[in-house]
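My questions will all concern the structure given below.
A single protein chain has been omitted; all remaining protein chains appear in their positions.
Entry: chain A
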Amino acid sequence: MDINWQFIISTLPLYQKAAWITIKLGFWGTLLSLVIGLVCSIILYFRIKVLKELVEIYVELSRNTPLLIQLFFLYFGLTKLGITMSETTCAIIGLAFLGGSYMSEAFRSGIEAVSKTQIESGLSIGLSQMQLIRYVILPQAFAVTMPSLAANCIFLFKETSIVGAIAIAELMHVTQDVIGMYYQTFESLFMLVAAYLIIILPLSFLLTWLERKVRYAEFGN
């Protein structure tokens, strides 16, 4: 099997651009997921009426359906009802819709892991509910839940491979195009795998490092 290096070099800019799109989608998807997850888990913690039920329905719907169908529904289905958005917006919303429920579950289990005595002590020194969450619960929950947050983050970056299906020129989509146009199958797939390794491996190391950093709150457990 001869590898056509000339071809690899010539498509390098194409893959570089696609990789940036993948990173951008993954980054915004993860960030929005974290926000959605945090809000949802706080709603669940306070058991706010109606909102709590809505969050529960959202989590079940989002966790039990594939991203591809969610994207198709958003992108092709909702446009027909007059709600139109760009591919990128749609992809980020799709990723956030999917990731939000995973992050919410992660935060929820982290919050549940904070011991009752911590909450009671917080209340007894006169913290308000918001202060309790900000200074007592979240820092501890965050440390406990960091491994699942990291796993979700990697999961979301990998899921960006699916948004190519709605015509976004990310890595998967570009590879499909290149294979279709030039029939350089090995080279294209090689570039694809290399690009994912270049994105995900450093991310995974960074997250492991972060995990170790936030362990400070584990003490006493």
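FYI, a contact is a pair of C-beta atoms (placed from the backbone, for glycine too) under 8 Å apart; a residue touches a chain by one contact, two chains touch by 3 or more; residues count from 1.
Here is the rule we use: contacts and distances are computed from a predicted model.
From the names "HMP/thiamine permease protein ykoC", "Thioredoxin", "Amino acid ABC transporter membrane protein 2, PAAT family" or "Lipopolysaccharide export system ATP-binding protein LptB", which one matches the UniProt record for the unseen chain?
So, among "HMP/thiamine permease protein ykoC", "Thioredoxin", "Amino acid ABC transporter membrane protein 2, PAAT family" or "Lipopolysaccharide export system ATP-binding protein LptB", the name matching the hidden chain's UniProt entry is "Amino acid ABC transporter membrane protein 2, PAAT family".
Thinking of the whole complex, not just what is shown, which of A:Gln70, A:Ser104 or A:Gln140 touches the missing chain?
Counting the whole complex, the residue in contact with the absent chain is A:Gln70.
Touching the absent chain: which residues on chain A qualify?
1, 60-61, 63-70, 72-73, 76-81, 154, 158-159, 161-162, 165, 172, 175-176, 179, 185-186, 189, 192-193, 196-197, 200-201, 204
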